[in-house]
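Got a structure for you, questions after.
A protein chain is absent from this complex, but the other protein chains hold their places.
Our next item is chain A:
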Amino acid sequence: MSGGCGRNPPPFPDNEDQEAELDTQVLDSDDDDDEGEDIFTGARLEEEESGDQFELNIAVTNPEKIGDGMNAYMSYKVSTQTTLPMFLNKTFSVRRRFSDFLGLYEKISAKHSLLGCIIPPPPQKSVVGMTKVKVGKEDSSSAEFVEKRRAALERYLQRVVAHPSLLQDPDVREFLERDELPRAVNTQALSGPGLLKMINRASDAVNKMTIKMNESDNWFESKLQEVENEEQLLRRLHAAVDSLVNHRKELCSNTVVFSKSVAMLGSVEENSALSRALSQLAEVEDKMEQLHQQQAFSDFFILAELLADYVRLLGAVRCCFEQRMKVWQRLQEAQSTLQKKREAEAKLLWANKPEKLQQAKDDINEWESKVSQYERDFERVTCTVRKEMLRFEKEKARDFKQHIVKYLESLLHTQHRLVKCWEAFLPEAKAIA
């Protein structure tokens, strides 16, 4: 499943002139006789801006189990295809294991999060899933787990390289190019619950802040609120889609069972035409089951995983906002320290202690420069966060649009096959006499 980093070309040829024509009617969600809704309007503005097309495709493939027993692990092939000059070759691949990806996250996070970048979170660790694989259970659920993880790792890398500053990071390049990577340690903190704890700690820190930030404009406050609301919504959606996936799997197994039962009934039926029709019906139901199975697969990989990814991404966005607040807090503290130093100096002047005055003046200078440093930092972080937010929203809109189109296509495909199945059955039903 190779692909660009969210900048795939639109699914049909010469889309550009058609986009200009499409109307921008707002969709009424209660009316399913909708006319004229289009998917491209939202993205049109974004498409216009993207002049910087660059070529970098990443794929994560070929999972292989290395070793045996509890020390076994899965190794994945990471292939890169690029025209960028900073890489040694145009196509190359390396093998990486899951902890390598976590290690990459740790390195990136340590460097870039302080600057206010939104760092894509890595896929979650799963003790249960991994243990099954290690123990060597060759069943469909462990195969599903491996595929789920492979796809998640691929999406993770694609998001990392979609970020212009992260792409420039030497650690990222090393990850993609270098044959052997030193084993990443201390990745426990980055397992699912660990990461969650980190994010929650950030929220707590913000809540404990005694001095409220005085925003020059409401942009940051309202954005953060938006992000929190959206996270809630996506969580709910994810739960609903999860339930959908499970129910559809249930439907699959019930359909198969029903199909067999109908076949049995057909074999007992004494009227030969009806008997034939019943066994045909059993076959139709069998085909239905396959369709349901495929649809469940789409439901999961297209919708559920997308939603899960974005719940975690929005968490990362919140971290980014909170990072800015930390920088602001540091500035506040420096300013208050500076104030104290000035007061100290004033006291000394008044108390007429010239020998300590020089120290006080030095202190003031030190803190004045710190304050101006922190002011610059804060401005820079503010600017970065704003940019990051805009970029993130662009990517998100594009991502959702792509996935929804894909999902619609899968539904369409299923419906098409469904029609064909039933059309084939109809003459059999009519032939009963």
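In this text, a contact is a pair of C-beta atoms (placed from the backbone, for glycine too) under 8 Å apart; a residue touches a chain by one contact, two chains touch by 3 or more; residues count from 1.
The definition used in the following text is that contacts and distances are computed from a predicted model.
Per the UniProt record, the chain missing from the shown structure is "Sorting nexin", taken from the list "NUP43 protein", "Enoyl reductase (ER) domain-containing protein", "Sorting nexin" or "Queuine tRNA-ribosyltransferase catalytic subunit 1".
Per the touch definition above, the residue from A:Glu174, A:Glu221 or A:Glu409 contacting the chain not shown is A:Glu409. Of the candidate positions A:Ser109, A:Ser142, A:Gln158 or A:Thr255, contact with the unshown chain belongs to A:Thr255. Looking at A:Ala277, A:Val327 or A:Ala360, the residue that reaches the missing chain in the full complex is A:Ala277. Although one chain is not drawn, its touching partners on chain A can still be listed: residues 11-13, 18, 21-22, 26-27, 29-30, 32-42, 226, 229-230, 233, 236-237, 240-241, 243-244, 247-248, 250-251, 254-255, 257-258, 261-262, 264-265, 268-271, 273-274, 277, 281, 397, 400-401, 404-405, 407-409, 411-413, 415-416, 418-419, 422-423, 425-426, 429-430, 432-433.
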